[in-house]
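Accompanying notes for the structure given below.
One protein chain is absent from this view; the other protein chains keep their places.
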Amino acid sequence: MEMVKMTYREALKQGIREALLNDERVFLMGEDVGHYGGAFAVSKGLLQEFGAERIMDVPLSESGFVGAGIGAAMAGMKPIVEVMTVNFSLLAMDQIINNAATLLHMSGGQLNVPLVIRMGCGIGRQLAAQHSHSWEPYFAHVPGLVVLSAGTHEDARGMLLTALKSPDPVILFEYTFMLNMEKEIASDAGAMDITKAKVRRDGKDITLITYGNGVYKSLEAAEELSSQGIEVEVIDLRILRPMDEETFLASVAKTHRALVVEDAWRSGGMAAEVFSRIIEKVFFELDAPLQRLCGVEVPIPYPRHLEEASVPQSQDIVSTIRKMMGL
Amino acid sequence: MVFLRAEGFLGASLEWDKEWLPQIYKIHMEKRAKEKKVSPGEQERHLLYQMMLIRRFEEKSAEQYTKEKIRGFLHLYIGEEAVAVGVTQALSDEDYVLSTYREHGHALAKNMDSGAIMAEMYGKLEGCSKGRGGSMHLFDANINFYGGNAIVAGHLPMDVGMALASKKQQKNIITCCFFGEGAAAEGEFHEAMNLAALWQVPVLFVCENNLYAMGTALKYTHAMQDLEKKGGAYEIEAYAVDGMDLIAVSKAANDAVKYIKTNNRPYFLVCNTYRFRPHSMFDAELYRDKKEVEEWKKKDPIPKYQQHLINKKLLSKKQIDEMEKQIEAEIKKAVIFADEGSWEPIEDLTKFVYSGQKA
Partner (left out) sequence: MIEFKMPSLGADMEDGTLVEWRKKPGDQVKRGDILADVDTQKGLIEIEVFDEGVIDTLLLEEGVKVPVGTIMAIIRPLGEVTEEKDIPSAISSEEPEKSEEVPAKTSEEKEERRVKITPLAKRIALENNLDYSVINGTGPEGAIVKKDVEKALAEAVGPSKEMGGFTEKADEAIVEVKKEHKTPPIKAIRTAVAAAMSKSNREIPHYYLEKKIDMTRALEWLTETNSGLPVQKRILPAALFIKSVASSLVDVPELNAEWEDELVIKNEINIGFVVSLRSGGIVVPSLKNADLKSVGEIMEWLNDIIPRSRSFNLRSSELSGSTVTITNLGEGGADKVFGIVYPPQVAIIGLGSVAEEPFAKKGMVGIHPMLYVTLSGDHRATDGLVGSRFLAAMDKHLQNPQAL
């Protein structure tokens, strides 16, 4: 397979571009997606290529334009709505939860909402308390939504394409911290499955379950631990709702140990949900207490050293796993 | 000007309840003591000083940003100084001010210490928000400056709530809220306008229309571009003023404050202005023409006001040079203060999550 190097930003852009080329009903709307070129330069140049009908700048009115996206989807369009970052998503939360997620149910199966909402999210750029959120668990709490987390370049490239085929509203999380990161992906990379978690690395000693910003950090830690004789199985959840539990339950049954790594705050995070399922389903496979490394429960502070201390780092993963292995 | 306003304040109060008089007189005397002697042109020179300070302070901030002393987002106010200074001079020290992420100018105009602002942008413990906020989150309750609110329009409802409180407490305080024209497209703007008018609370809404919501021009975001007309929908008195002219802004703000105090109703003041700098540091300005920027720079409020004072013989060229030196010294001091500031220990990371919590 031929591999090409590309940034996470470029992968996102190629995904959007392919979606626009594939289906005339698809259009992108969001704050600064057009003339500015996208707040993170993801959609730079698309306005020139596709025109203002399909790349729509919108005013700063999250509630308004997310609602408009829902309406357009109900009426046969395939909108990709960009909420610049998850930080502003609460302004549109009423539209997302009360409308997008419930219309199908309230209308007795008559009205589905094939809408994709993309959001940049995550921490790591010293943007302080209001601009560093990891709110995947909020959305993963809501029945009616499909919640995806693009923790790798291939998912950044391909999740959107599959999401647009979903009959129901999809929330797609992208990670601004990774935008400049370069990785190799297959030159013919395209649509990615959005139903299963993925084993990103095989291992026999311990299962590490993660998503989003945690994926590359965990793989890095697994690499280091491998040199110390510990083989970590790294699982990328990818789909936070509806969650694919089979993949991680099978892994825990093999390794008998599990650690969850996520940037989101600890209480009520994805880790809590993953653990509940492990305890419910494979309790008698456990040979060590479950452990989690999550975001420290504090509004994210601005100074770099405090920001870094707020979320698990690769070294924290290494030392936690060593401890779990009794070293 | 503060002094002059206090005079007017006293005059207006003569017909009021007699109980108020001693207290008002006391405020008046305190102000007079604080102001020392107001010589001709002193107030005007003070306003010029503030505008020039904002300009130089922001230039220094940009420099410190490129040196990685300041991180995160840094939004500069250069070009819009007449708005912050002109509006703030109409307010009293007790009036509340809420602002946006582009708030260094408002903070300085409200007399926030420049060292505390610089230290905040450095992320140092000595910053006005203990380094936790950075450029976008300047707070100082002592001078009634309530941020530094970085979700566009997110602070407008808060603003109405504060004014409602001061109304209930029978405090003679105005809540002044700065926001951009981008915020006027947010639902929260309209909700806040409606509530303020409905409750008849003393709010001064100041829209700084700099023509671009980040990089998207007014014409792409507003169907009705005469923003002041939006006040009409809520029966809010509104006025649009040339935001590049300190004298015009000051007069409009004085009138607005007088209106609010007299009628106990909100007021919507639109200041048409322009930022000379990009939206934030990392902005290639693909969305506007360089010629347009140059055209607006001709309307720079600072040289305009300098010339006005020279014409009026309230200021000499030499005095401007001295002022520049004074400002340079103040900024140097601020930078040293920030440089010498300390990092908060990581052990204190979870501080300030709940009131009364120990570190």
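So that you can tell them apart, the chains are marked A and B in the order they are listed, and the count of residues begins at 1 in each.
As a convention for this text, a residue touches a chain if its C-beta (ideal position, glycine included) is under 8 Å from a C-beta of that chain, and two chains touch if they have at least 3 such contacts.
Since this is a predicted model, take the numbers as computed values, not measurements.
Chemist: Could you tell me which of A:61, A:87, A:130 or A:176 touches the chain that is not displayed?
Modeler: Final answer for the missing-chain contact: A:176.
Chemist: Of the residues listed, A:125, A:141, A:201 or A:281, which one is in contact with the missing chain?
Modeler: Only one listed residue reaches the unshown chain, and that is A:125.
Chemist: Return the single residue from B:241, B:281, B:302 or B:349 that touches the missing chain.
Modeler: B:281
Chemist: Where does chain B touch the missing chain, residue by residue?
Modeler: Touch set of chain B with respect to the missing chain: 59, 62-63, 65-68, 71-72, 280-284, 286.
Chemist: In the whole complex, what residues of chain A lie against the chain that is missing from view?
Modeler: 9, 37, 40-41, 44, 125-127, 176, 179-180, 228-229, 256, 283-289, 315-316, 319, 322-324, 326-327
Operating definition for what follows: only the chains that are shown with their structure count from here on.
Chemist: Please tell me the distance, in whole Å, between the geometric centres of chain A and chain B computed from their C-alpha atoms.
Modeler: Centres of chain A and chain B (C-alpha means) sit 38 Å apart.
Chemist: Where on chain A is chain B touching in the complex?
Modeler: So the residues of chain A touching chain B come out as 31-32, 34-37, 39, 57-64, 87-88, 91, 125-131, 296-299, 301-306, 309-310.
Chemist: Going by the contact rule set out above, which residues of chain B touch chain A in the complex?
Modeler: That would be residues 71-73, 123, 131-134, 136-137, 150-154, 182-183, 185-188, 213-217, 220-222, 284, 286-287, 343-344, 346, 349-350, 352-353 of chain B.
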